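One protein chain omitted, others in place.
Chain IDs A, B and C follow the sequence of writing; residue 1 opens each chain.
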Amino acid sequence: MRYTIFGESHGPATGVTLTGVPAGLTLDLAAIDRELARRATGKNNLSTARREADQVEFLSGVFEGKTTGTPLTLIIRNTDQRSKDYSKIKHLPRPGHADYPAYLRYEGCNDYRGGGHFSGRLTAPLVAAGAIAKQLLSQEGIFTGAHIASIAGIEDERLNPVVNERDRLEAVAEKEFPTLSSERGEEMQKAILEARSEGDSVGGAIECMVCGLPEGVGAPDLDLNVEGIFARHLFAVPAVKGVEFGAGFSLAYMRGSQANDSIYMAGNVVKTRTNHAGGVNGGITNGMPVVFTVVMRPTPSIAKEQDTIDLDTWQNAKLTVEGRHDPCIVHRAVPVIEAAAALAVCELLEV
Amino acid sequence: MRYTIFGESHGPATGVTLTGVPAGLTLDLAAIDRELARRATGKNNLSTARREADQVEFLSGVFEGKTTGTPLTLIIRNTDQRSKDYSKIKHLPRPGHADYPAYLRYEGCNDYRGGGHFSGRLTAPLVAAGAIAKQLLSQEGIFTGAHIASIAGIEDERLNPVVNERDRLEAVAEKEFPTLSSERGEEMQKAILEARSEGDSVGGAIECMVCGLPEGVGAPDLDLNVEGIFARHLFAVPAVKGVEFGAGFSLAYMRGSQANDSIYMAGNVVKTRTNHAGGVNGGITNGMPVVFTVVMRPTPSIAKEQDTIDLDTWQNAKLTVEGRHDPCIVHRAVPVIEAAAALAVCELLEV
Amino acid sequence: MRYTIFGESHGPATGVTLTGVPAGLTLDLAAIDRELARRATGKNNLSTARREADQVEFLSGVFEGKTTGTPLTLIIRNTDQRSKDYSKIKHLPRPGHADYPAYLRYEGCNDYRGGGHFSGRLTAPLVAAGAIAKQLLSQEGIFTGAHIASIAGIEDERLNPVVNERDRLEAVAEKEFPTLSSERGEEMQKAILEARSEGDSVGGAIECMVCGLPEGVGAPDLDLNVEGIFARHLFAVPAVKGVEFGAGFSLAYMRGSQANDSIYMAGNVVKTRTNHAGGVNGGITNGMPVVFTVVMRPTPSIAKEQDTIDLDTWQNAKLTVEGRHDPCIVHRAVPVIEAAAALAVCELLEV
Partner (left out) sequence: MRYTIFGESHGPATGVTLTGVPAGLTLDLAAIDRELARRATGKNNLSTARREADQVEFLSGVFEGKTTGTPLTLIIRNTDQRSKDYSKIKHLPRPGHADYPAYLRYEGCNDYRGGGHFSGRLTAPLVAAGAIAKQLLSQEGIFTGAHIASIAGIEDERLNPVVNERDRLEAVAEKEFPTLSSERGEEMQKAILEARSEGDSVGGAIECMVCGLPEGVGAPDLDLNVEGIFARHLFAVPAVKGVEFGAGFSLAYMRGSQANDSIYMAGNVVKTRTNHAGGVNGGITNGMPVVFTVVMRPTPSIAKEQDTIDLDTWQNAKLTVEGRHDPCIVHRAVPVIEAAAALAVCELLEV
């Protein structure tokens, strides 16, 4: 199952074309809507004021409620666009955004309104595609769940990496603010509002677990290894700037005797006592949960005045970004990371 | 230019098949050998006692000293193998290694001797392929260089991410122990020997910079984005468990106003004052150096006794790994990471 | 530039998602409509009575009349559907159609109405994608044109394979019935009507020429060779059952001395005196026009009673196909073959 995301923030629609969807999956449309609601804007003042219905329309690949097995395209019409907000910054690339490299890459022809194809809006069809992937994986007993690992330096509890944490993660998904520890979630929300009140934004990290993935999947080789496949899907999510598996960057500080996950028989199941490897050795799953963390950079759209250049005059310039923006996208990105992970698993299972 | 690495640690040879190599590149064989020497074993007692000549033999794709443009296969014969060392651990998967998942993935048919296809030996043809990639990129003014960022918690100086650090990195490549700060390098070596004397191993991180990459390369989409392409190549290097670009995981602690890289005119060149983005926004290069860090887990082969299982009896077991092993592979991995980066750039430039 | 066609004959829409479209192409919408009109139904009684407006709607990848360089999705809504016609044959696979293999492949979940994803309707978005490809190629001086080579055994004149036949082929494209010889075209139309009156259908062949393709494009290797790339795109067109380049199957009857195309200097341009190779040697273009012929099987939907099986009872059964059908699709397929060829060239130029 492969996907192509298309659309622009202020174009007619965003959407996704999925190929390789198995035939005969009864789509749970309510579940797709629930996933979209998790990433939707406007729940509270933590997020942009832009409100989108995120109504999914299936154009192909579904018949009588089931997938047909042929390419599936779904779209989400854009409805609440205010293109005027962006026209005046057409020539003033926003620091931290893709405006300047996109101007070069697309020779000035990209749709600059609201970030165009680079907009966070494009994560809506990704979440919809991920919701379909989750339904497929669910039939195989595979679950992907995530929570905020940290925002603005405030850390949530961590998952227990040697345990199937499905129940706790399903509970997190029900929360308006997806942390394991509600207190920490409160603190994070305060930090977000504080940054917002200062015209600023905050970053964070998301921890994700994939449970139920069969052991012995993947290979060490380029294009086949589990970590590479996940990383490709995750780095395609806007704002992700780092991906680590298991203990990740902490491994730089460990000794081999600490880092090695002892293998043992838990009854007649093979397990490891720790899971610093994040469920993967040599690019292959080892049967433990696959656990990874991604870092999400702070939202680049801030209210403070910033230095940039003017693409008409190629002179230095000042820019104040207006429009509606999120002071933090980490909490909204939780279902997006789950979706990317689910789509990565679908690819992986074919390898 | 795409590559397939093949071979096993104790098989006849390791090698690589490269497709899409442009015709007419005059191969600098001495430069290929220099790169191989950088990763070679046996320089000092920091590394395994196994000594390999790493003699490159070209089987195809080279004619009269130049690349022909048709598929290029090179091999490195394995010479110093002692297979007896490994036979007794055939049924005792080594913790931290791929032995157990490989046993599952390949139904017990993989060559287990010395880790087989998972061995660090396989990075020799990768380095050779990377050396060819570097020669190609050099014609375009593109340079990839790396240094040890940390070993055992001892941190090297960092590169200045807004500056082309080619000169310093070329000087590092000449060193026997590739750090920017020689003192820190000394400390790291002490830490490695200390771990070795305790039958243990240490991990670390490598920082890599790609200079001269054209701006406007890559795209936000899956399979085309710069970070995803680098990550795929990097995660295929054994022991890499995390990849971050620019400020990476530190971005979780920053505000947008700090993280955003201000854009300005440096004469008539567009630059950013900081480079927290690592030279990439929205999956596209922005003209600043591409900077990333990878974490390398501590070598899993340690002399200490470890817990594992017996694949014959499916009972718990004890294992003491014998044979010749590295107490640290970070310093030897520096040219490997450069090679993977250079091969990633070759792929990227076709996108 | 790669494409994914999606949609079903009686679903909401058919469409195509194009990736890798260069930025900045000013789309000539009228030209896209003209290509669609060439394949459209209902011009005369040679074709099915189903009438479709074939109104192209761009969902993404176009901004201010130009391509943005990001994924481009266009759709054509289905309007004139009469699903009742098909329901009664749900369990009676039509001989010559994909009904039976599709039933197996998609486990009975494919949209069977009007052939679903297998319908000739799916060639509408292919033609639209091809029209965009043609506009791109036109900027490089590359032209793809085709004509009916034969229908029902009546042969059109053939192109002169050593000459750029653009002018003649553009004139053919203006004709309602795309043959070089209008008389032969008349005869073919009579043969089609005759078959129709007998409740039958006829097949034929299409000859296509690509002019202006640079020399030295392609490679002998799998996935890179010119003939393989064209063939992949052409066999994806419904009803194509054979593809031959240059003299094609006639080469079986030639001697080397006849088949070899003598090379000579035509002024300071290298040409060949004949073009039995169809412009390709060893998988690489040689600078002569690329010429190929495809065979199109007769339309499988015929009015005569046919033998089939009943998928409910797994017994032999009789079937009479009702609904609106073409007694011949060769003439309508001419722009489809051109489109597939243009899309193949776009892929080829990236190789």
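Quick note on the criterion: contacts are C-beta pairs under 8 Å (C-beta built on N, C-alpha and C of every residue); 3 or more make two chains touch, one makes a residue touch a chain.
Owing to the predicted nature of the structure, the values given are computational and were not obtained by experimental measurement.
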Given B:68, B:164 or B:274, the residue that touches the chain left out of view is B:68
Considering the complete complex, of C:114, C:203 or C:289, the missing chain is touched by C:203
Logged for subunit A, residues touching the omitted partner chain are 19, 69-71, 219-221, 350
For subunit B, residues touching the missing partner are 4-8, 11-15, 17, 19, 23-24, 57-61, 63, 66-73, 75, 105-111, 116-117
Contacts from subunit C to the absent chain lie at residues 3-5, 93, 95-102, 104-105, 117-118, 149-153, 195, 200-205, 215-223, 225, 227-229, 231-233, 235-236, 238, 240-249, 251-265, 268, 270, 272-273, 276-278, 280-287, 295-302, 304, 306-309, 314-316
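Please note the rule applied: only the chains that are shown with their structure count from here on.
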For the copies subunit A and subunit C, the interface residues, called same if over half of the numbers are used by both and different if under half, are same
So the chain most remote from subunit C by C-alpha centre is B
Using C-alpha atoms only, the most centrally placed chain is A
Note: subunit C sits from subunit B at a C-alpha centroid distance in Å of 47
When centres are defined as mean Cα positions, the distance from subunit A to subunit B in whole Å is 27
Whole-Å distance, C-alpha centre of subunit A to that of subunit C, is 40
Multi-chain contacts in subunit C, i.e. residues touching at least two other chains, fall at 19, 69-71
